[in-house]
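Worksheet: the structure to be examined is printed underneath.
All protein chains of the complex are present and in place, except for one that has been dropped.
Here the chain labels run A and B in written order, and each chain numbers its own residues starting at 1.
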Amino acid sequence: MIETVIRKRIEILADTQLQKRVTDAIDRAGITGWTVTPVTSGKGRDGHWREERVMGTDKVFVLTIAAEDKAEVLAEALAPMLTKYGFILSMWDVQVIRGERF
Amino acid sequence: MIETVIRKRIEILADTQLQKRVTDAIDRAGITGWTVTPVTSGKGRDGHWREERVMGTDKVFVLTIAAEDKAEVLAEALAPMLTKYGFILSMWDVQVIRGERF
Partner (left out) sequence: MIETVIRKRIEILADTQLQKRVTDAIDRAGITGWTVTPVTSGKGRDGHWREERVMGTDKVFVLTIAAEDKAEVLAEALAPMLTKYGFILSMWDVQVIRGERF
């Protein structure tokens, strides 16, 4: 049975325009990798995100995997942006192979 | 340490054509936000989804985050569509910041 370790997967729904601020925060948290995936459309909540559909490049998902302590640092660093811009951050435990990379 | 709460993240792989029926069900479940992301290709199971690859706009992922009770309502509402059209629904616990939004 292959050995896995537990890491946090963090996913941030962010404005495309502000993507670099998110990835810079990931870098500063000492997390060495991230992936950006496209969003086709969406509907917001509480007026933070637009109620109408957004197309194409307005929003992206920024994904990363990190040890729990770095994930905490990242979540704290991003918290003001979540509030100010209505970004959504969720994180959960995942098993990864070759955990020394993360 | 930043405070997080547990919510359900729900992900539905659905036909692009029927996306609105899924997002309408999300609205009716009292969940105020959702995000749609593109699917490039895929292979189905049990003949529910086509065995050949599908390109571009045939399928999408519809993602949402909700309190467990609303996630249950949504899963029950979507169950007939899952069976009829071969949609796939999976859900899991995630930590979110500012859980009052969800």
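Here, contacts are C-beta pairs under 8 Å (C-beta built on N, C-alpha and C of every residue); 3 or more make two chains touch, one makes a residue touch a chain.
Note that the structure is a prediction, hence the values are computed from the model and not measured.
Residue in contact with the omitted chain (choice from A:58, A:72 or A:93): A:93. Touch with the hidden chain on the side of chain A covers residues 1-2, 4, 7, 9, 23, 32-38, 60, 65, 92-98, 101-102.
Annotation for chain B: contacts to the undisplayed chain at residues 13, 37-46, 48-49, 59, 61, 72, 75-76, 79, 82-83, 88-92.
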